[in-house]
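Missing here: one protein chain of the complex. Every other protein chain is in place.
A, B and C are the chain letters, set down in written order, and residue numbers restart from 1 in every chain.
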Amino acid sequence: MQSHCTSGGWQFGNVIDGTQADYVRVLHADSSLYHYPTPEVDERALLMISDILPTAYECGVLNGNVRPGGSVAIVGSGPIGLSAVLTASLFSPSKVIVLDLDPNRLEVAKRFGATHIVESGPDAAKQVMEITGGRGVDTAIEAVGVPATFEFCEEIIAPGGTIANIGVHGAKADLHLEKLWDRNITITTRLVDTVTTPTLIQLLASGRLNVKDLTTHTFKFADMEKAYQVFGAAAENKALKVVIDHERYHAYDM
Amino acid sequence: MQSHCTSGGWQFGNVIDGTQADYVRVLHADSSLYHYPTPEVDERALLMISDILPTAYECGVLNGNVRPGGSVAIVGSGPIGLSAVLTASLFSPSKVIVLDLDPNRLEVAKRFGATHIVESGPDAAKQVMEITGGRGVDTAIEAVGVPATFEFCEEIIAPGGTIANIGVHGAKADLHLEKLWDRNITITTRLVDTVTTPTLIQLLASGRLNVKDLTTHTFKFADMEKAYQVFGAAAENKALKVVIDHERYHAYDM
Amino acid sequence: MQSHCTSGGWQFGNVIDGTQADYVRVLHADSSLYHYPTPEVDERALLMISDILPTAYECGVLNGNVRPGGSVAIVGSGPIGLSAVLTASLFSPSKVIVLDLDPNRLEVAKRFGATHIVESGPDAAKQVMEITGGRGVDTAIEAVGVPATFEFCEEIIAPGGTIANIGVHGAKADLHLEKLWDRNITITTRLVDTVTTPTLIQLLASGRLNVKDLTTHTFKFADMEKAYQVFGAAAENKALKVVIDHERYHAYDM
Partner (left out) sequence: MQSHCTSGGWQFGNVIDGTQADYVRVLHADSSLYHYPTPEVDERALLMISDILPTAYECGVLNGNVRPGGSVAIVGSGPIGLSAVLTASLFSPSKVIVLDLDPNRLEVAKRFGATHIVESGPDAAKQVMEITGGRGVDTAIEAVGVPATFEFCEEIIAPGGTIANIGVHGAKADLHLEKLWDRNITITTRLVDTVTTPTLIQLLASGRLNVKDLTTHTFKFADMEKAYQVFGAAAENKALKVVIDHERYHAYDM
């Protein structure tokens, strides 16, 4: 459980700022760097496995026990939710239901492999129950991070199912034990451990996992300010992930 | 998951009343009755595996992933909590910490195998943290069924740990996702499936599991009213399980 | 483990002959029949889950612990081997290597999803090692049933890997413990339990599993003799599974 090492764990972007720099000192580099196969894996694809793919895969899909033939609801269709759609598909569930407030994002989810999309709203739970023949879903993945979406997962989970939390929460949620105590459900939380990095590299190298649609915009290093503006209005710009291409790095590298 | 069969599941004492009768029709008897080995297993010991032992073992110990060398806190020292102490010991945890409001019950827990006892109160969480070297417990078993005891489990659970709920809850609890979202914890609920009945019979037959101390009182069938009075004031009478001995049944049996 | 029930288990085609009849009495029908969804699932697809698909999936893929990104070798490219190719793909392995003596069958394996094919022969093991970067495979599925193919699996298994036997064997094989004792490998055998029948029905209904290419020939009931001739020379006729269509059954059904 590398995420909870007493020395180590999540450092960059968490307890260490400033890694958009020419040089970065990597702590515990011996055990946190990986070789990647060239030319099979594109450098930009690797960006996706530095954070959103292992987060969605470990905290959502593996913790959520996604199985062949099962049903999965993914609440939230941002980059993490879409990464959950991509990586849930590795286990061939029968139904992948994506929920979001934004119809545009739901359309994107379909392109990533959602079998059903549902607009969040008063009758969203009813729709999920209909899609699953009244049973509810085997796996509910929370990819937003507010109490309402977590509590929604409690409403749609089938007996024996798993609610896998990915969202970063700032407030408590209501856990309706008066309804759930006898439902044989599992709830999991997780800070990504990145233990699946070798697996994800293999999946990229073999073409089993295609992440290029996660990158919607690419900017040159000199245009970094503009990149931030675009990402700052992500919904308006239909931006998922924004790549900044550091030419200088390539020059040094060669 | 027999507890959630669309036809079947928990019937007696739940959806069917009146089984304290001379004859009872058992539904789905083909798949819910077991042979038991005589004389290895005492009839009274078998009473314990009709409910409290499989409940504690499946919902608490198995769901809670009790492991050799691990630490377990059991919140609540009634018959179910004590059954959790007994069956947790099957996996040789290093620490079995039992919590309750009643010092008498805690003394009983010690006899059942608790390595540490803690009186519930304002500094109970602090005591559990001290016992576990500041880490918290690997498994927290909730055996009461009120919001306060469930929320207490959230306070003492170690990163990577499991909160296994046994309690029958009538109200929601606060789930402190703002503290737990990155702690890699698991929460489980379960209605007992009785899938471990054959295992428990084997454990009784081999003497690995000794349940005789769970029975504190025995009454004749004619004294049933008195039995209910004693059990109605269980704390005062230091009653755990009360057995009613039906002589007539034995007569018929022979 | 239904395959080893003391009463029940594999009956038709094993201990009971003669089921190509107008009526068949099904033993233990309560627990061995399933509803199937119409019109989502084609009746002919269901034929495949009466035997070869659950056999390949349970004994080969599940026992073999096929994982996303992993490498799988399937030794034997008959109907069972091809079913293993189909169902291994449900877990998105990076490499699915199929081995057989017959180049025609290997071409068929490619259509079913093999990423690599290798003709059995003196340097087959060397080829598998090259494909896997010298490591060997994470899963080796034996789908032939002779000592030579089982022993071949021992040669190509990576440290930590699993050899999952599907083949029906009539003779002992050499287990090279002098090479394998310290390799952390697992070997499994299994008589299919059909516990995955509900899963397979869901996969067929959702279109995640496409089995129509397993049927190469269809005959009318009146032409049953011809069907047996074709299947008797399966390699020559490039026959995989041969379906006999019982019109009378349909008539009764309506």
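Some observations on this one:
Here, a contact is a pair of C-beta atoms (placed from the backbone, for glycine too) under 8 Å apart; a residue touches a chain by one contact, two chains touch by 3 or more.
What you see is a predicted model, and the numbers here were worked out from it, not measured in a lab.
Every shown chain touched by the omitted chain in the complete complex is listed here: B, C. Touching the missing chain, out of B:46, B:101 or B:205, is residue B:205. Of the listed residues C:41, C:56 or C:187, the one in contact with the hidden chain in the full complex is C:187. Contacts to the hidden chain, counted on chain C, fall at residues 1, 3-4, 145, 147, 150, 159-160, 165, 167-178, 180-191, 193. Not every partner is drawn; the one left out touches chain B at residues 67-70, 89-95, 115, 198-200, 202-203, 205-206, 208-209.
The rule we apply is simple: only the chains that are shown with their structure count from here on.
Distance between Cα centroids is largest for the pairing of chain B with C.
Distance from the chain B centre to the chain C centre is 44 Å, each centre being the mean of its Cα atoms.
Multi-chain contact residues of chain A (touching two or more other chains): none found.
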